[in-house]
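This report refers to the structure that appears directly beneath it.
Note that one protein chain of the assembly has been removed; the remaining protein chains are unaltered in position.
Labels A and B are assigned to the chains in the order they are written; within every chain, residues are numbered from 1.
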Amino acid sequence: MKMTQYYTRMGDGKRVQMTREEILSDIQAGTADAADMAGIPALNDDQIEHLIDIISCQDRVVGVAPGKEVVMTYDIGQLDFTGDNGNSGNGVDMGRLEAALLHERALGADTFELANSDYSIKPVKPIISMEKQTMEEIQQEIVAPFFYGAMPNMGLYYAPDGPYQNPADLMREFKIEESMAASEAAAEHLARDIEYVGTHIMAAGSDGFNFDTTGSAGDADFVGTLNGVKALRAACPEAYINVGAAGESVMGIHGMIEFEGTVCAGLYPHQQAQVIAQAGADVFGAVCNTNTSRSLAWNLARSVTFIKKAVEDSPIPVHVDMGMGVGGIPMKETPPVDAVARCNKAMVEIANVDGV
Amino acid sequence: MAFEAESKVLFDAMVAVKLPGIVDAVNKAKDAGMPATDIINAMSSGMTEVGVMFQRGKLFLPHVLSAAAGMNKAMEILGPELAKSGDAGAAKKGTAVMGTVEGDVHDIGKSICSTMLQCAGFDVHDLGRDVPKAKFIEEIKAGCNFCGMSALMTTTMTVMKEIIDMAKAEGIRDKVCMMVGGAPITQAYADKIGADVYGETANDTVAKAKEVAA
Partner (left out) sequence: MGMDIPHLMASGMGGIRSAGDLVARMMYDKKMKLKDAKAYVAKKLGLDCVEIADECIMRDLREELGIGVVTGVPGAPRGIAAKMNIEKLLDIKINSCEKFRQSLKN
């Protein structure tokens, strides 16, 4: 007898058919991988069964029951409308006020943010007055919490964009100490810039700051951001601070750099949550990257395993990052609606996230 | 298996990523009469494990480099014996030009990939980021038999295909293994543009490059 085949997806979005047994096998492998990497519990039988039901449901859109809704925060500001395909934008040029109000009134955003087109913190310094002006203007009109958002993106502090030598290049030349010193200097510079940009934008009435993809340039980027967050929290106790990570593990480029006594390289989401809270953030944006060669079942099970533990251990609310190529969602500019809805439901019902 | 105990000690020393320990293990294996090529092979297995541990967040870049420094030191120690046996170039698996394609300034992933390839025994020419297309072609003409191209943006990943097409037009496509990677790249995209290797991670790239080099 032929086994029933279910339509599902690969990590690159491609539609495939899998049997229930194949889905189960991938879920088991995905959750085991996360559990092994982070030393955390794998999903239990009930949770696996629930995940199979979500993935094998053949309705195009799935969702949670009334009363189980979660907060939905947005990153990247207006760029999802105005950007090119480099940031998955629609290429529709419009003002930032219009984009903010459209997100609030047409897309159901619970929070939104202002962003500069580079979406990095460093380039905001020379245009901070313009950003403040726009922030003041939009705050007059918008009702929902409205942040300023940018990536710490410490890569911009390394040559040729910045004053410090590239640590990865120095490592390849076996200049390990010089590499570490360059990372540390860049991290201090980043922390100063975060305080500068953050306090200025708060003075313009921003509700707060969203740090997107923290640690994308490795552990020193992560530590520099946390030091910046700590300074911003001290200067602006009223700021709403969201710190989103760059991946399920903090990449150890430096390897030993610490935030208040904790070595940050290799921290997993449940551990990232602790130091991010310690720095003074209000909400942690947890991330797990998608492997494009694996199935949705494998990716989602792995992602839910990491995020569930983060939610359990975090002293602050956890909003899971569920954009293109994260949170189990396929890495595709046009992520399939069926896959997005399944990932969302699983994160809310199994990982118990506070927000998306 | 001959020299099983020495092989294990060499493997363990590499995974422990301490340079003095690695050098000690190499000297002991040499003194025990273990052939130089076998020593290098045992160390290479250890290096592969180091790469896996890096990918899984158990070891960090300085650890990887420390193991690689041990590998280099072993080559110095064993150089004369390798030369005698005609295996002096045994550890060199190929020459790779690496770069983030023009228009794209993201280079963290590419740099890690370069480092891991170097640690795996490849000669690496890392051109950095925002690398003009012609530079890749020049390096291939100059003898690079692996060409690693990285892109973080969907707007720049198209440059990879242009470089592959340029290599075809220059008649050098068959001399080089074209490798692609970066956040928006998938196996399907690699197939579409005619690349030979898609690296999901730095480790994946190294493993596939080693397969090609074998």
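What we mean here is this: contacts are C-beta pairs under 8 Å (C-beta built on N, C-alpha and C of every residue); 3 or more make two chains touch, one makes a residue touch a chain.
Note that this is a predicted model, so its numbers are computed, not measured.
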Missing chain: touched chains present in the view: A
Among A:Q47, A:N242 or A:Q271, residue touching the chain not depicted: A:N242
Residue in contact with the excluded chain [from A:M3, A:V16, A:V64 or A:M130]: A:V64
Contact footprint on chain A, counting only the chain that is left out: 61-64, 66-74, 80, 90, 103-105, 107-111, 136, 139-146, 202-208, 238-242, 282-283, 315-317, 322-324, 329, 334-337, 340-341, 344-345, 348, 353-356
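Quick note on the criterion: only the chains that are shown with their structure count from here on.
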CA centroid of chain A to CA centroid of chain B, Å: 30
Residues of chain B defined as touching chain A within the complex: 54, 56-63, 65-66, 68-69, 72, 105-108, 111-112, 114-115, 118, 124, 126, 128, 153-156, 183-184, 186-188, 200
Chain A residues touching chain B - in the complex, by the definition given at the top: 11-12, 14, 36-37, 84-88, 155, 161, 166, 168-169, 171-172, 174, 176, 179-180, 216-219, 249-256, 265-266, 268, 291-293, 325, 331, 333
